[in-house]
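Here the complex is missing a single protein chain, while all its other protein chains stay put.
Let's look at chain A:
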Amino acid sequence: MKKVKGFWIYVVLSAVIYGVIQLLINGGILNPFYANTLIFIGINIILAVSLHLVIGITGQFSIGHAGFLAVGAYISAIITMKFQLPFPLALLAGGIVAALAGLLVGIPSLRLKGDYLAIATLGFGEIIRIVFLNIDYVGGASGMQVTHLTTWTYTFICLFITITVITNFTNSRHGRACISVRENEIAADAMGINTTYYKVVAFALGSFFAGIAGGLFAHNFYIIQPGNFGFLKSFDILIFVVLGGLGSLSGSVIAAILLTVVSTFLQDYPETRMIIYSVVLVLVMLYRPQGLMGTREVTDLFGKWKGAKGGNSYGK
């Protein structure tokens, strides 16, 4: 019962956050720059949470996430711009094609472990970028014009769905199977877990949401270019996950918000921007090598705050 109650608190809290921000935007209190920053934060959270599922939960070190972002971005842009179909459909299609790309990459490369997987996924990300660079249909290097369709409402709905789905997946036997793969793959196998299956599922699910984020990303700017999806973009997403704490969903959310805000406000100081950004990263890693949240979640902190000793009330 307690868990169900927690879910409703989460729903209400989300609705309040959405409503307040929407009112502020409608009322003109938040100027378009801040509204756009909020959308950008939302997209980054979706990316961070989707990669968290692959790296933080399943322990598969993938650094080609921008590749799936690119697939989602281009597919959704093609659907709205070339076929004139509605935006929600484009978002969904971007997600599905990215998930298929995830399957295509995941099935052969998830046999690799650690550094080898990282290099393989990095290579994949670059391949995607170069493929789009050479397709004239989507504009090649000069990029593709996209109408601005992303609104705060679309972003928030996608964000809400992403976090809900990934939380629900994680807190089930399937999520536990993924965590067991991260913790000890040999033991997971010996416990009857089909480790390859769960690695591929996590990878495809993560790619799906990266694709959705790609759709939002494409329709938030007026143009998309292959250069937006280089490996530096993959590293940006990776940094959210590592900085937030590997294995902590709320950690990746907090890190995505924090770093997006820092990097947005540093845009006024272009000459020192990357230096300050890097110093922030170095300091966090020095003083909190386990990441901002470690493996804990925000909800754990609330448990302690209430003074409930012993943590979760299993079996009550």
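By our rule, contacts are C-beta pairs under 8 Å (C-beta built on N, C-alpha and C of every residue); 3 or more make two chains touch, one makes a residue touch a chain; residues count from 1.
Everything below uses one rule, namely that contacts and distances are computed from a predicted model.
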Chain left out of the displayed complex - its UniProt protein name, from "ABC transporter ATP-binding protein", "Acyl-CoA dehydrogenase", "FAD-dependent oxidoreductase" or "Sarcosine oxidase subunit beta": "ABC transporter ATP-binding protein"
From A:L104, A:I127, A:M191 or A:L232, residue that would touch the chain that is not displayed: A:M191
Missing-chain contacts mapped onto chain A: 165, 168-169, 172-177, 179-180, 183-184, 186-195, 201, 247, 295, 310-312, 314-315
